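Provided herewith is a single structure, encoded as structure tokens, for subsequent inquiry.
Let's look at chain A:
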Amino acid sequence: MPELKFDKTKCASCKAVSCLVKCQYMNLDRNEAKKEWQKLINGEDSFVLETCTTCYACEEYCPFGNHPFYLIVERQEEKNKLAAPRALIRQWVNMCEPVGKFMVGQVKEQALSFCLIPRLQFLATGKLFEDVAASWIIGAEFFCNAVYLHFSRMSVIKDRLPKVVENISRQGIKELICLHDECYATYNSLAPAYGIEVPFKATHYFEYLYNKLKEFKSDIRPLNIKAAYQRNCSTRLIPDIDHFVDDIFKLIGVTRLEREYDKKNALCCGAIILSLKGYDIGTDVQKRNLDDMVKCGAEYCVFNCPACWDPLAANVAKRGIKPIHMIDLCRLAIGEKPVLEV
Partner candidate 1 sequence: MGEVYETLVQIVGKNYVSNHQEERYFYARDPGLMAPHEPDYVVMPKTTEEVQKIIRLANDTKTPVVPKGAGLALTGLVIPLKGGIVVDMKRMDRIVEVNEGARYVIVEGGVTHGVLKAYLQKHYPHLRHSVPESPPISTVVGNVVIHGQGRLTQQYGFHSDMVSGLEVVLPTGEICKIGSCSVSPYWFSKGPPMPDLSGLFLGWLGTTGIITKMSLKLYPQKKLKDVEVFVTDREDLVPDIVFKITHTEMIEDMGIWSQPRPRMFADNYHLNIFFTGDTEEELEFRRKMVWHALQEYIDSKDGGFMQLPPEMKPTFLDNPQKSMSAFADLRKGGGFEYSGPIIPMELYPSFARKAQELGNKYRVVQNASGRVIQQGHCMMFSFAFTFNRANSEEMERCRKALHEAAEFGLEKGAVLWKPTLYEQKMMLRRMDQNTINLMKKIKQLLDPNGIMNPGNWEVE
Partner candidate 2 sequence: MEKYAEQIHRCFRCGWCKFTSDYSDLNCPPYRRFRFETYSTAGRLWLVRAWLNGEIGWSERLGEILYTCTACRNCVEQCPMGFASDIVDWIVGARSDMVEKGRIPPRVARFFEAVYGYGNPLKLLRSDRAAWADGTKMYAPGDEYLLYVGCLGSYDENAQKMAKSLVDVFNAAGVSFGILGNDEECCGNEVYMLGEMGLFQTLVEKNNQKFKELGVKKIVTVCPHGYNVMKNRYPALGGSFEVYHYTQLLNDLIKKNKVKPSRNKAKVTYQDPCFLGRYNKIYDEPRQILRSIPGVELVEMEKNRADAFCCGGGSGNFVMDLLAGGEESPARIRVREAYETGVSILAVACPSCLTMFTDAVKTEDLDGKLAVKDISQIVKESLPAKKR
């Protein structure tokens, strides 16, 4: 069974305890943070376990890459201090259970991963995906399993992820283009954190799009729009790809508006927080995020993740901002029509 590569000496020498001090949902000073974190390292109970909203941000706040969030998830399960209602945990564990059904296209060495999200099949169409569109995988057998970070079920990840990696390799895939941000995060953050070897290259779809746009540079008509970027939870696990947002935007004439809830201070879509914590906390997160978008004068809100789209896109539209997925934004820039609409 894979084990978390957690180095407690790094935490011992840590002065800032940013993982907890910077948490957007816990109001801890450095001393309190140090105390509670030590409890977690020792395997003791701490209110942190049940207060955690699973926004993933502490993974980004830790300067040592010591995986504080993954440790929290492990401890939640060990101590049975669950982040989420039991019934929802059960639902998700059942929902994504592999069933031996391998749904694949004409898979080549380079393939698209639709994860477990059918609508990604519709997004990945048009000129930008022409060369690779026929080569794809989808379904529970290829599911990245990162979602169980929200459900205190690291055991499920440890059990299923190695098999998923094997399933992908057995298809002969050398480069997997991850259309879902979370999949890329799984192969580049979660898997290495557990010493799970990933024999293929996982490419973020941002990078893929950026390269494709450079290829079709002559087709680009600058959009000249101001956009708020909705930075989702899993980007916290892979902050190194954030620059692609700026790179793509520069190429297609989009301004990434500076706002309070972007980059390291981003707010997640709130859908999980609603389920885990209830109406008041969840809607507050969403309201602050949307108010911020309105305040900074956004014409568009660019989504990275389809799971953020569901809870937020309609509300974004109601506030007079056009929601658009990053793939659709790139498609728009080369004269194609968006696929995903409210």
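How were these picked? Simply put, all candidates are chains of the complex that A comes from, given by their letters.
Some notes on this structure:
Throughout what follows, contacts are C-beta pairs under 8 Å (C-beta built on N, C-alpha and C of every residue); 3 or more make two chains touch, one makes a residue touch a chain; residues count from 1.
A quick note: this is a predicted structure, and the numbers were derived from the prediction, not measured.
The contact partner of chain A in this complex, picked from the candidates 1 or 2, is 1. For chain A in complex with candidate 1, the touching residues are 82, 84-88, 90-92, 94-95, 97, 99, 271, 274-280, 283, 310-311, 318.
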